[in-house]
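The other protein chains are all here in position, but one chain of the complex has been omitted.
What follows is subunit A.
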Amino acid sequence: MEVTMDPLFLAWSYFRRRKLQQCSDICTKILQDNPYDQAAWSLKTRALTEMVYIDEVEVDQEGIAEMMLDESSIAQVARPGTSLRLPGTSQGGGPTPAVRPMTQSGRPITGFVRPSTQSGRPGTMEQAIKTPRTASTARPVTSASGRFIRLGTASMLTNPEGPFINLSRLNLAKYSQKPNLSRTLFEYIFHHENDVKNVSVANLKHQKNLLALYCCFNKKLLFHHQALDLAAQATEHAQFKDWWWKVQLGKCYYRLGLYREAEKQFRSALNHQEMVDTYLYLAKVYQRLDQPITALNLFKQGLDHFPGEVTLLTGIARIHEEMNNIPSATEYYKDVLKQDNTHVEAIACIGSNHFYTDQPEIALRFYRRLLQMGVYNCQLYNNLGLCCFYAQQYDMTLSSFERAMTLVANDEEQADVWYNIGHVAVGIGDLTLAYQCFKLALAFNNDHAEAYNNLAVLELRKGRIEQSKAFLQTAASLAPHMYEPHFNLSILSEKVGDLQSSYTAAQKSEDAFPEHVDTQQVLKQLRQHFAVL
């Protein structure tokens, strides 16, 4: 007897095993036979969502417009220690840039790349337009919705017949009445179509007007002309008692940039039901509103309800790190490791912290642990190589770099590895090798400001002053946040007698690193000179 399996059951089984493409294929077939099969429709929707699902907590890209046209800031100049925007104001005894390099936004370089470390919060428009070297794109993030729209179209490309669900024809009011479909549909629209506007919208009728108004004047949303309110209607349907819908509304508001409304929704959701995710979202809102202290308190409140929750602990550690309070950040990362000692971010951050506080041997242990856990990439070997070098385990240094070189994924990484090899070469006194390494770094990434700076110093040793000066100027224009090129340029200009340039360069160096003693001395000397004149 021919034995056949129920196709829907098969699809469901595929879904459980995360063979999402097969699941979606079978559902497509079922839907061809019976277009009104709600179960298959719902399963396919879930499978398509799962394919592109990214945890919304981790998605944090601040567009250039949001950064510069911030409407929600409370004070122009925040008090020290209360803002993420003034990283230099912390009293936590963070490392100086002489020991630990800074990112463009003025924070010490971190051990783990996450979205917020890439963009940072630039102070001026000019700075905003210049992307940090770590963000491997030529242009700054123009707008959050821009990326989401791109993602949306990319996901549509995989469907040659066009989108699976035609949102413009959907009667959302009808779906919001069906609780068994509405959540699935919401997640689909939110994650797969990235069409925030459709899913959120205001609670009450007259708020539709607000949205229409918003649509007209906000170019970002110009393309979404139909105003649907699935989330809102569903909340209404649930008599405003369902925490989940409130969280979703909050997520939509957050994406639309209506942070205060998002906060309201998250708060209300927390009143109904304490959830880890809600705490994370709310803290994210506060971080975006530049209220790190509130976010910290919220995290701690969350920890009272969910003791030992890794994500909350990590959140606290990240905020401390962003506020330059490295010791506390390390403490919290250690707490994270007590709960989950396979946490890669915590290990990497503690490791890098040890490295920059002159304990390369301990850092080496942390990175070895990562290696043991199966992390196998260029960055890790690069860091291992550096740790080995500074821990005076020279035999491992070069082989680590060799491995890092075989594992590079792009030109930027290759440039960085060559740059570090150049340092090793400087350390062992082989200046020819160092020169060639820095040149290679520039060949792979000609925006590598650090390499320009070091090359300039090497050129100067060879006596080529003009070349050296040109390199220093390039470095200074590429990375105005580094004090080294400014300082070097100041010294060089002073030696050749160009006191005016020397003075301006020294001032820039002072801006980048106010506590630098040598810069202060140069400035003092120059001022004396000018006084004599």
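Note that in this section a contact is a pair of C-beta atoms (placed from the backbone, for glycine too) under 8 Å apart; a residue touches a chain by one contact, two chains touch by 3 or more; residues count from 1.
To be clear about the criterion, contacts and distances are computed from a predicted model.
Trainee: For the chain omitted from this view, which of "Nucleolar complex protein 14", "Bardet-Biedl syndrome 9", "General transcription and DNA repair factor IIH subunit TFB5" or "signal peptidase I" is its UniProt protein name?
Mentor: So the chain that does not appear here would be "Bardet-Biedl syndrome 9", according to UniProt.
Trainee: With respect to the chain omitted from the figure, which of A:Q22, A:Q339 or A:Q520 is a touching residue?
Mentor: Residue touching the absent chain, from the options given: A:Q339.
Trainee: Which of A:V310, A:L364 or A:L526 sits in contact with the chain that's absent?
Mentor: A:V310
Trainee: If you put the missing chain back, which residues of subunit A would it touch?
Mentor: 1-6, 8-9, 12-13, 16-18, 38-39, 42-43, 46, 55, 58, 98-101, 109-114, 134, 178-181, 183-184, 202, 204, 206-207, 209-210, 213-214, 217, 242-244, 247, 273-277, 280, 306-311, 338-345, 348, 352, 355-356, 371-377, 379-380, 382-383, 386, 390, 399, 402-403, 406, 413, 416, 419-420, 423, 426-427, 436, 450, 453-454, 457, 460-461, 465-466, 469, 484, 487-488, 491-492, 495-498, 500, 504, 518
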